[in-house]
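To start, I am sharing the structure in question, which I have written as structure tokens.
Apart from one protein chain that is not included, each protein chain of the complex appears where it belongs.
Each chain gets a letter, A and B, in the order it is written, and its residues are counted from 1.
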Amino acid sequence: MLTILFDGIAYGMLLFVLACGLAVTLGLMNFVNLAHGAFAMAGGYVTAVLMNRFGVPFLATLPLAFIIPAIIGLVLERTLYVRLYAQSHLDQVLFSIGLVFMAVAAVDYAMGSQQQLIQLPSWLQGRVEVLGIQVGLYRSFIIAVCSVLVVALQLILTQTRFGSRLRAAVDDPRVARGLGINVSAIFAVTFAVGSGLAGLGGALGAEILGLDPTFPLKFMIYFLIVVTVGGTTSITGPFVASLLLGIADVAGKYYLPGVGAFIIYTLMILVLVFRPQGLFARGR
Amino acid sequence: MTPALETRGLVKRFGGLTATDDVTFRLEPGARHALIGPNGAGKTTFINLLTGVLAPTSGQILLEGEDVTRLRPELRVQRGLARTFQINQLFAAMTPLETIGLAVSERMGGGRDWWRVIGSKREILDEIVEIADRFRLTDVLGERTANLAYGKQRLLEIAVAFACKPRVLLLDEPAAGVPEAERHELLATVAALPREVSVLLIEHDMDLVFSFAERISVLVNGALFTEGTVEEVSTDPRVRAVYLGESVDE
């Protein structure tokens, strides 16, 4: 029971790292980026390729799993995404679905359609018993890394100049611009960091979530749930939503293997219908 | 006589803010009544309560003696309460002909007809032609609304509301933003509205208020400040005090 809770938390944390970039994209530019998962996939493949082809140790691949998707994100944002902010949501959806299709096919072409397996270092394998609970070492590692990231993100958002500008821009881009804040630069940086985090999440999650070319499509819905249920006005909302989703998903698959995903989708619809601004959004 | 439109103790609070403060108001049948007030006086909230966009915190709204407080906006329109918008709210991709035709056919209950081609009913066409004529839109009927001159769009704004055959018409700053050259046409059209329509005009432009209205109500901080004939209100020193130093355009 507690083991499931523990696994659920690890899963939820992972989801948060994967999806928090999307929350910012949506909150800041009101951009529906269905291609977010493609950046996560990029990170996963960076790690898989470096480890399996070049023998780079797992930990050493993680920075690159962040940096490479971040650079891809930055380039795409500056060249393509930036043209679409003023367009309708339909256009944004079409555009990002197009990107997903391209990413899926391209990765399939380059890497093959099989699952990518990564060999975790031995010190991250296995389980230990802590206070009578069976705890997976790798999941503990994920929780630790993600916790550090969450705390760091929260600190950046609340304590730094960049963070306050970002929050101002999310609150009201027009007013922020009027105050002399360079919203588009902030957005480019945030987009890159969000993509990088997704990449890092993809690398960390390759072992748990699996990694194959359909990754962006398979997990798109999960990211969207996190963002829509959590709201986009803070990172606490998506964080809580991620944890709930993670725990519910793990528990659901364990206790009610037949209906797990079904319940999650239904709950999502209900939340959307009754709280369109997100479960934790402050009222407007 | 039953008032055309009446509110009794109407209150609207947003959190701690009272936007409409115990407004009891009567619009007599056939009235030419203006509602004025400084910025932030709550005119827009009041209109939104009347039309049903907002639900009041307490109080009653009566349309020709019938309680419509809980009625949905579109049902109030069907009962004869139409409004125009301060900022054009038109159907950009449709033509004035389609826009007016839509309003007329909806009023006649034709909106559920899915098998009939638009414009196959004689009585609808007759009315479209009459309204287009009244609002001087005949020569632009086939153009895309988004391409019309601003003054024409304002006329269409009123024409659409008029096409709902209202008994009470709320005009929300009908002349706002209309260039000087086109103002006269607009004012003349408003003045020529038939007498059986009771009109409540929300306006900043005192020229228009004085040339059109017979009675004036002044709204300040959400409450009715005073009400009277044009003569009474325009000479009321307190009204002058309220307006003094206030910006007159919103």
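Note that a contact is a pair of C-beta atoms (placed from the backbone, for glycine too) under 8 Å apart; a residue touches a chain by one contact, two chains touch by 3 or more.
We take it that contacts and distances are computed from a predicted model.
As stated in its UniProt record, the chain not included in the shown complex is "Amino acid/amide ABC transporter membrane protein 2 (HAAT family)", which appears among "Cytochrome bc1 complex cytochrome b subunit", "Amino acid/amide ABC transporter membrane protein 2 (HAAT family)", "DNA-directed RNA polymerase sigma-70 factor" or "YCII-related domain-containing protein". Only one residue in the set B:Leu17, B:Ala55, B:Ala146 or B:Ala241 touches the chain that does not appear here, and it is B:Ala146. Among A:Leu18, A:Ala40 or A:Val100, only A:Val100 touches the chain left out of the display.
In the complete assembly, the contact with the undisplayed chain comes from B:Leu102, out of B:Ala41, B:Leu102, B:Val168 or B:Val218. One chain of the complex is left out; on chain B, the residues touching it are 51, 72-75, 77-78, 82-83, 85, 89-95, 97-99, 101-103, 105-107, 110-120, 122, 125-126, 128-130, 132-133, 136, 138-139, 141-144, 146-147, 160-161, 163-164. Taking the complete complex into account, residues 26, 32, 80, 83-84, 87-91, 93-95, 97-106, 108-109, 217, 220-221, 224-225, 228, 258-259, 261-262, 265-266, 268-269, 272-273, 276 of chain A touch the chain not shown.
Following the convention adopted for this analysis, only the chains that are shown with their structure count from here on.
Distance between chain centres (mean CA atoms), chain A to chain B: 49 Å.
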